[in-house]
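Here it is, the structure in full.
Missing here: one protein chain of the complex. Every other protein chain is in place.
Think of it as A and B in the order they're written, each chain with its own count starting at 1.
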Amino acid sequence: MSSATGIGASVKRREDVRFLTGTATYTDDLNLPGQVYGVFLRSPHPRAALGEIDVSKALKADGVLAVFTGQDTAADGLGDLPCGWLVKSKDGSDMVSAPHPPLAVTQVNYVGEPYGLVVAETLAAARAGAELVVTDFTELPPVMDLATAADAAPIHEGLANNLAYDWALGDAAATDAALAKADHVTKLSLTNNRLIPNAMEPRAALGKFDPASGNYELHTTSQNPHLERLVLSAFVQIAPEHKLKIIAPDVGGGFGSKIFVYAEETAVIWAAAKLGRPIKWTADRSESFLADAHGRDHVTSAELGLDERGRFTALRVRTTANLGAYLSLFSSAVPTYLYGTLLAGQYKTPNIHVETKGVYTNTSSVDAYRGAGRPEATFVVERLVETAARELGWDPAELRRLNMIQPEDFPYETPVALVYDTGNYQASLERALELADYAGFAKRREAAAVEGKLRGLGFSCYIEACGLAPSQLAIQLGAGVGLYESGEVRVNPTGSVTVFTGSHSHGQGHETTFAQVVSDKLGVPFDDVEVVHGDTGRVEFGLGTYGSRSLAVGGSALIRASEKIIAKGRRIAAHRMQTEVENVAFEDGAFISGNQRMTLQEAAFASYVPADYPPDLEPGLSEKAFYDPQNFTYPAGAHIAEVEIDKETGVVRLVKFVAVDDFGAVVNPMIVDGQVHGGVAQGAGQALLEHGIYDGDGQLVTGSYMDYCMPRADDLPDFVVDTTVTPCTHNPLGAKGCGEAGAIGSPAAIINAVTDALGVQDIAMPATSEQVWRCLKEAEASEGC
Amino acid sequence: MDEERSSMKLHITVNGADRRLEAPPNTLLVDLLRRQLGLTGTHVGCDTCQCGACTVHLDGRAVKACALLAVQADGHAVTTIEGVGSAQQLHPMQEAFRDCHALQCGFCTPGMIMAAIDLVEHGVPLSNRAVREGLEGNICRCTGYHNIVKAVLQGQKAMAAADDKQGAV
Partner (left out) sequence: MHSFDYHKPSTLAEAAALHQGAEDAAYLSGGQTLLPTMNQRLAAPSDLIDLAGIGELAGIATASGQVCIGACTRHAEVAASDAVRGALPTLASLAGQIGDPQVRNRGAIGGSLANSDPAADYPAAVLALNAVIHTDRREIAGDDYFLGLFETALEPGEIITRIDFAVPARAAYQKFPNPASRFAVAGVLVADYSGDVRVGVTGAGPCAFRALAFEAALAESLDPRALEGADIEGVIFNSDLHASAEYRAHLVRVMAQRAVAQLL
């Protein structure tokens, strides 16, 4: 059905009204009777042994009710925070996972690590109480340098070194041989800068325990409340799942950082039961900087071999990935399965080998942040390809065309374990070239030169694996859970529809798009479909929202559930129409046989008031489905960035950005464009502005918006976005996912443009004005020689 | 040093209503609004006066409610997002944000709208660049600002049209 509200329509978001009028409900907006406030004790040191924690003064302060420490949670048998993905080293051994107690017990390992929780009647009293706690720290030397961390003295007691794993993928020997034979080898040493996600709503938790029923209820800022419940129940052992309800109400952005189960909500729900009072904790932004999981942070050396005709023959990648002090929930998978597997990019490179060393340092955990591994992979591939084109005098677009996987090559099996189902990479590239006015670039460059400015243009043709993930494959690769999604479609007696999804919306607009999908599938009015998410008490199960999976996996579950509704409806209609089920068709919301017609609403009513009803059919019209994808989806696209550099100051201005993406079938183009805009802005932030920096003493020096440079409106241009479509071949929507593409493609395009403008091989991200100025100065000096 | 000082009596016009309130001197305006008055549409996104999620109007001008004591609003008029429009009747700027898909997670949105309204009401006619510069005090992580800029320009026109209509009546 195509309609003003169906699949493919830019329906205005129904959730907007509450956000626009200030009536949305974020976790910190909630208050419970008898509620008290928690403030965490956090380590000021990057590494220190925890001695005595003297809480006596704090406990005497006005309003302070309790101070809980890691000793208390340990004594109570609280389990560690787990890493949910077991990665094996290339020698077959399991990764080395350091124990991660929710509150540090014997040692703190990064600045900001929580080791205690002060609870008081008011927030002010809790803060004042926290300042009265006297902690005896014995400082230990921290491990801060990523490049040398693996072999430095171990951070964690009992570990041999700081290497969590030494993972590899691909054929090493074949790759080495092909590189040895290559006519040209392009080499780059790359840094993928540490980023701090900075969802605008800081993390928060409001925990409550009801001693009469033994029920726990936790409102928290989560992208996946069921996964949170599973971990808190099975691993941390707060309570069995049926006694633990997790609600993620309106959540103000996540970008990955709210996937993970953190120490704070764990301690809050545990302490709420200990104290017998609801406890609220909301992070200050300063706490978010210190204690949210960060993103990226790789150092990489990479080589791309080409034959005499410009064809890629081999790619060898060696990466060291910073995992921080502890393995956060998905952290181990990010620089391995979400990174190494993507190194084929859009190209027919026959030999690829990647090694990733995951290392511990005395920093906050590093885990999935928008794109999660795929931006890092794209950065390696696309920086290499662009550099190779320059070294060999190729037009970068032409070198890409030559090496791209062509439509007739699908399904295409890469040398790094994926099978791409479909795509048309060149179509996106050609459209992007047109929108970027590639042909006119030389003139724009000349015009800029007249103004004393340097113009540069850069490409990035990315691929991503989304729609995480086929469960058996994921579990085989070490995932601790399956990565299907659940959905339930409940047709109410009078024909309106309530949809329950295990996905979670924290900006993506599920309440609109999922209603579009179900309304379209069932032929019921859009306004008659309500979407429920984010509450383990209402939604059966779910794996949540990350990896651009919601529509491809969660939406597909709703299609499957809707199909079951239609199937049952056909049986009801066949009975009423006194015909066989095979004779009943379903069109535009009605069951039809010959000239007989029964609307879905009528069938629903009949199912709940089963007077004239098939005798062997259960009453009611509510169906569930668990959708397990058969493969990843492979969104891909071409991004082109154009920058202008002020030679005197080194300031880089992003003057144009074109993104042409193939997300397969699109449900709501308006929302898809918005996702691309946001992703590109985050990628531009990575390329030009953002950098999470720890100094050598282990202090986070970019710990506020005074120093961590968030992209603002005046840093960015309007974006030019468009889509090409090759529908995904293996899910019923044909959808591939769009949430991360902007952040995946854009950093490489922008850095390719900056290096093009400067005429240098590389510049580290972010390309700050001072760095650019130094590049220019060096170039001037060498020319002068 | 942290013993609670006695509360001060405050007289603030909040969203058009006369309010007689009491708060200790160290109460920020944003906390008075959120905790005492339940006006939770005003958000706190940082602690360095940078993100703008807490933007409200004080006597019609955009200010950051995290950098203002409640007592400094004594005798003044405060307008929050809840006072700008309602679900039944959105303000033209709210309508423009909806129409242009200028919000995703919604957390920065109230502050963004309060800043945008002030920009239109007190600035010169806005261009794309002027909107971008005028929103320097508001951070959004979701939208990349593209649709926000579009919405503010559209809202500017809608506000002018609404003024004309009012003037004609």
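Everything that follows uses one rule, which is that a contact is a pair of C-beta atoms (placed from the backbone, for glycine too) under 8 Å apart; a residue touches a chain by one contact, two chains touch by 3 or more.
If you're wondering where the values come from, they're calculated on a predicted model, not measured in any experiment.
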{"item": "In the full complex, displayed partners of the excluded chain", "value": "A, B"}
{"item": "Contact partner of the left-out chain, one of A:Leu418, A:Leu689 or A:Met765", "value": "A:Leu689"}
{"item": "Option touching the unshown chain, where B:Thr13, B:Thr48, B:Ser86 or B:Asn128 are the choices", "value": "B:Thr48"}
{"item": "Residue in contact with the excluded chain [from A:Asp94, A:Asp707 or A:Glu780]", "value": "A:Asp707"}
{"item": "Touching the absent chain when the full complex is considered, from A:Lys12, A:Arg127 or A:Arg444", "value": "A:Arg127"}
{"item": "Touch residues of subunit B, complete complex, unshown partner", "value": "1-5, 8, 24-26, 28, 47-50, 52, 55, 58, 61-64, 66-69, 71-72, 115, 118-119, 134, 136-138"}
{"item": "Touch residues of subunit A, complete complex, unshown partner", "value": "124, 127-128, 131, 284, 286, 648-649, 689, 693, 701-702, 705-710, 715, 768-770, 773-774"}
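The definition used in the following text is that only the chains that are shown with their structure count from here on.
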{"item": "Touch list for subunit B against partner subunit A, complex", "value": "2-4, 26, 34, 39-48, 50-51, 53, 80-82, 84-87, 90, 94, 97-99, 101, 103-110, 113, 128-129, 131-133, 135-136, 138-149"}
{"item": "Touch list for subunit A against partner subunit B, complex", "value": "12-13, 15-26, 28-29, 61-62, 124-125, 128, 198-202, 250-253, 255, 282, 284-286, 506-509, 670-671, 673-674, 677-682, 704-706, 710-714, 716, 718-719, 742"}
